[in-house]
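Just one protein chain is left out here, and the rest sit where they should.
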Amino acid sequence: MLVVDGMSAGYEDFRALFDVSMSVREGETVAMVGANGAGKSTFLRAVMGQVRLHSGTVHFDGRDISSLKAHERVKLGISLVPEGRRIFPSLTVRENLLIGSFAKRSGPWTVERVVTMFPMLERLLTRSAAKLSGGEQQAIAIGRALLSNPRLVLLDEVSLGLAPVVVKQLYSALPMISGQGATVIVVEQDIHQALAVSDRVYCLLEGRVSLSGEASTVSTSDITAAYFGAAI
Amino acid sequence: MSWLNALVQGVLLGGLYAIFATGLSLAFGVMRFVNLAHGDLAILAGYLVLSTASTMGVNHVVSLPLVVILMAGIGYVGQRFLFNRTIGPDPLAGILCSFGIGVVIQNFLLARYTATDRYLDAGPIETSTIRINDSVSIGHFSLLTFVSAIVLLGALQLFLSHTTIGRAFRATADDPSTAQLMGINDKRIYGFAMAIAFATVGIAGFFLGARETFAPASGPNQLLFGFEAVVIGGLGSLWGTLMGGIVLGVAQAFGNQLSVGWNLLAGHIVFLMVLAFRPNGLFGTGVRT
Partner (left out) sequence: MTSRVVRVSRSSLIGTGAIALIFVVLGFFPLYGSDRMQVTLVQVLSYLTLAIMWNLLAGYTGLVSVGQQGFIGIAAYALFCLAELNPVDPFLSIPIAALICAAISVPVALLVFRLRGGYFAIGTWVVAEVFRLLTLEINVLGAGNVQSLTTKNAFSGYGLELRKNLVFWSAWTLAVGATLTTIFVLRSRLGLALQAVRDNAEGARGLGIDITRVRLFIWVIVAGWTGATGALIHINSATVTNRDAFSVASWTALVVFIVIIGGVGSTIGPYLGVGVYWIITEQLKQQNTWRFIVLGALAAIIAVVSPKGIAGLLRRWKSFEIFPVTRRLEVGD
């Protein structure tokens, strides 16, 4: 469903990705792991259209979307849960969720369904989103992305800065997402968490793909080598 | 005695300043853009009312809605094709560009219409008054201006808090990059925000022009008043802006009571005092709208 070919992308003075190629089949959950600064977030943002490509293409459902802007890609069914949650402080929790449906795509996701997935949000709906805990904000960010009824969900470092028990709670909701038929790309620093939820895994090292394989069969030593760049 | 009348007139004048301030506030809140041409645009609207009215052979009141729509259109186009390019962390380009445009507008109006004082005619409502008592009377038109300010601010508040687009405005104001992830075209939102701001400027220009004479050089003062109303009121709420306008209006009215011609100075000094002692404004919530 998603085919990335030879992607090179980066920022003003700084190239973050070099010739990255990967693909995701519909319904799959793919993990992308790598150390800090490996380019994982840049990759997701490039797929989303928030980072310009220097070269390479992105195809979604067979269509070349490389030159589409981010808000246009949302309308096609791609949604990103950004690094750092980035919830809107001026909006209430409910408004944060509702704004996710701005693109008016049809589908099963509603505020009620999100609350079913994350029950702790129920009593928070009218509260200002600014003063909540990291875990609550992450739940909102995920729910908000889902409300655009995406076919491809991009999760960027969902576990960052959160306690393990909260992370577990968040990831336990993942089956509800892929269960709807959505394709998911999970970016994670935590390898075990990533392998536990995904079908296939890619590893990025300094902007290049250093490994790709089935989550169930890839060995710890292979992954470690690909992650750090040398056998440890 | 006439101090009470001054108070009443000042409060009503505050309504006019609040309308001015609204456009300035909206542009800043959503786009971090301070439009230094704001006052000149109001004067431009005044002249547009004059011209469209005479061209179409209708009175000024009838041409107001047309001018408001025209202004909104200019605002949208101006934002999308010119001002959108100035958005970013450095406010320099936006300030300088709008300053230049303000000067161009002033001089263009001067060339086209000369420096003769003009006024708009809103009909007999301009001079009819309600006599409260011997020293206090309320002009119907001033009252209409004030009520319009409240209606406008109320409508805008409702728009921001209860509509999907309004929500999109607030989200874009918070975080334009993440707003894109919601499917919001931030460039277009900026255009709409500016269209609304320009529309309010058009309305403000009409009320100003009907209330007192105007000339090409009248713009800058209105910019200063609008800005002072925003700062006195404090950022964060539209109602704070109304209160800021009222404080400014009353300050000017009291200044005039003390000595005719002291109104401008009194207003500016009250503003400087607020800036010195309560820089966050008198009614601000501290959070952006």
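All chains are identified by letter, namely A and B, in their written order; residue positions are counted from 1 within each chain.
Here is the rule we use: contacts are C-beta pairs under 8 Å (C-beta built on N, C-alpha and C of every residue); 3 or more make two chains touch, one makes a residue touch a chain.
Just so we're clear, the structure is a prediction, and the values are computed from it rather than from any experiment.
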Chains still shown that are in contact with the chain withheld from the display: B
Residue of B:Gly29, B:Gly94, B:Gly139 or B:Gly183 in touch with the missing chain, whole complex considered: B:Gly94
Omitted-chain contact residue, chosen from B:Thr22, B:Ser63, B:Thr86 or B:Asn256: B:Thr86
For chain B, residues in touch with the removed chain: 28, 32-36, 82-83, 85-86, 91-101, 103-104, 106-108, 110-111, 220, 223-224, 227-228, 231, 264-265, 268-269, 271-272, 275-276, 279
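One rule holds for everything that comes next: only the chains that are shown with their structure count from here on.
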Separation of chain A from chain B, taking each centre as the mean of its C-alpha atoms, in whole Å: 43
Chain B residues touching chain A - in the complex, by the definition given at the top: 164, 167-168, 170-171, 173-175, 177-186, 287-289
Chain B-touching residues of chain A, taken from the complex the two chains share: 48, 50, 69-71, 74-75, 79-80, 82, 86, 88-91, 95, 98-100, 102-103, 144-145, 148
